[in-house]
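Missing here is one protein chain; the remaining ones are kept as they sit in the complex.
Right, subunit A next:
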Amino acid sequence: MTIRATVRAADHKGRADLADRLFVNGGQWSMLILLVLAVMLPLLAMLWRGLVGDPAQGGGLAAATELFGSANFRWLLGNSVTSALCVALIVVPLAYGFAYALQRTCVPGKGMWRGISLLPLLAPSMLPGIALIYLFGNQGVLREWIPGNIYGFWGIVLGQAIYTFPHALMVLLSALALADARLFDAASSMGASPWRAFRSITWPGSRQGVFAAACLVFTLCITDFGVPVVVGGDYQTLALEAYKAVLGQQQFGRGALIGLFLLVPALLSFAVDLWLRRRQRDALSGRAQPYHATPQRGRDASFLLLVVTICAVLLGVFGMAVYSSLVKFWPYDLSLSLHNYAFSELPGGWLAYRNSLALACACALFGSVLIFTGSYLLEKTRQTPLTQVLRLLCFIPMAVPGLVLGLGYVFFFNLPANPLHGLYGSLTLLVICTVAHFLTTAQMTAAAALRQLDGEFEAAALSLKVPLLRHFLRVTLPICLPALLDIVRYLFVSAMTTVSAVIFLYSPDTVLASVAVLNMDDAGNVGGAAAMSTLILLTSAGVSLLLAGASRGLLRRSQAWRGAPAH
């Protein structure tokens, strides 16, 4: 009797073990295969195409030396670097002030300002450019405000400043999130002025964030072509040249070389950022007391002014884009009509918008499940060389600009010998590329949420002989639902707005809304481009609000334990 029971238990245990091992090992190895296919091989294909590729298409070492040595290349590089530096110089201080206002002062209405500041994330990067034309173009409503015209250097700088502002802001918000109140108490009791306290406490604690934000803005600008293509005029940049070489002249080798070159600043700043972060890791000790700002009328009023000004600019720009999409015939007939939204008159009709919705839903659904499960397998299992490799691979997409990733996909998936060649031009490949492009941020969100959970949960599951997969589905997933919804929202919005990677990968059947914006602007249909951008903006905003509402509801219903007194 007892023997049989023991055997059965052992058998059961064996099966549970097998299931666990299958879940953990199988999951990790499939992750490795996916990451190699979706990240590593495309990048290697680009390296190969650029350095040993066909000279007829502008590739190969001889072409590389000729390209990098040419006056034209130096001119393009100079343009790219100058405008990107200029954007970083404008955006980072403003975003720092904005983040400081939200984290370290008692400005009223913080939630609203924060919401407005994130507006540029909800639309493709062409939208600020289009709005600038209606504001400061030759027929713009504020034409007199700027000397000369908007096409060229200042158009690019202003457009990219708006486009990169929320990216810089998010980095700086987290850099300024935590501070030790005891240091400020000590400073004030020693009679230090607020400026002195800022210089010796706040600034050293946040300067790494400032560097990271500056690098992020610089990299985003140098690889963006959405703004230059709309308001660049004859001021050309490297990213635009890569785009023209591949799509305009089918010079794949030349595109690959420029792509490789654009990878350099991204990788460099990424490496320096990692090094700085490691040096600064232990700045906040376990005994630190969180700093809470106390009201100070003068300071709060001046920061409120800054915040309101920036928000007014953003609302003005985006409001202008929405308004211009509703105008009948700019600038001669300003009556309102919806005829710019009559996409059914165009070939393909609403196909682009439908495709974008499908892409965004697929990315949000499959991407979030895949990334969350993958993060679980990395965070809650024994660390092995395999998990280390997987962590590294998850990190790479952050350092790879979308333009470069998209080019890599062209080279890898368009190889006739590639058995996955059939995916080329399909919506499936667009989903894979988009998830890979936005992988790192989503994975970091998941990892942060998972690290908050005690490892004891897994130990309990193990001692209760619950298969790990069931534990993951029944316990971990419900607890982390808010983080999962965050990932869903991030992937959805990113997929709706992205152009840089997908522009090289779509086919007539899988054209996307963001690509349609670019194409309509190219053909001179600026009203239609504004209308499609507005539609993307409204969709992203609607879905974001919906998910935020769902997340709040969930928090109230199923996450009540979070508020319960711990310990």
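To be clear about the criterion, contacts are C-beta pairs under 8 Å (C-beta built on N, C-alpha and C of every residue); 3 or more make two chains touch, one makes a residue touch a chain; residues count from 1.
Here, contacts and distances are computed from a predicted model.
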Q: Determine which name in "ABC transporter substrate-binding protein", "Formate dehydrogenase major subunit", "Phosphate transport system permease protein" or "B(O/a)3-type cytochrome-c oxidase subunit 1" the UniProt entry assigns to the undisplayed chain of the complex.
A: "ABC transporter substrate-binding protein"
Q) Quick one: which of A:Gly97, A:Gly115 or A:Gly233 touches the chain that's been left out? A) A:Gly233
Q) From the list A:Ala448, A:Ala523 or A:Leu545, which touches the chain that is not on show? A) A:Ala523
Q: Tell me which residue among A:Gly248, A:Gly455 or A:Gly542 touches the hidden chain in the full complex.
A: A:Gly248
**Q.** Which of A:Gln139, A:Ser188 or A:Thr384 contacts the chain that the document leaves out
**A.** A:Gln139
Q | Absent chain, residues of subunit A that touch it | A | 57, 71-72, 75-76, 133, 137-139, 148-149, 151-153, 233-236, 241, 244, 247-250, 252, 329-333, 345-347, 416, 508-509, 522-526
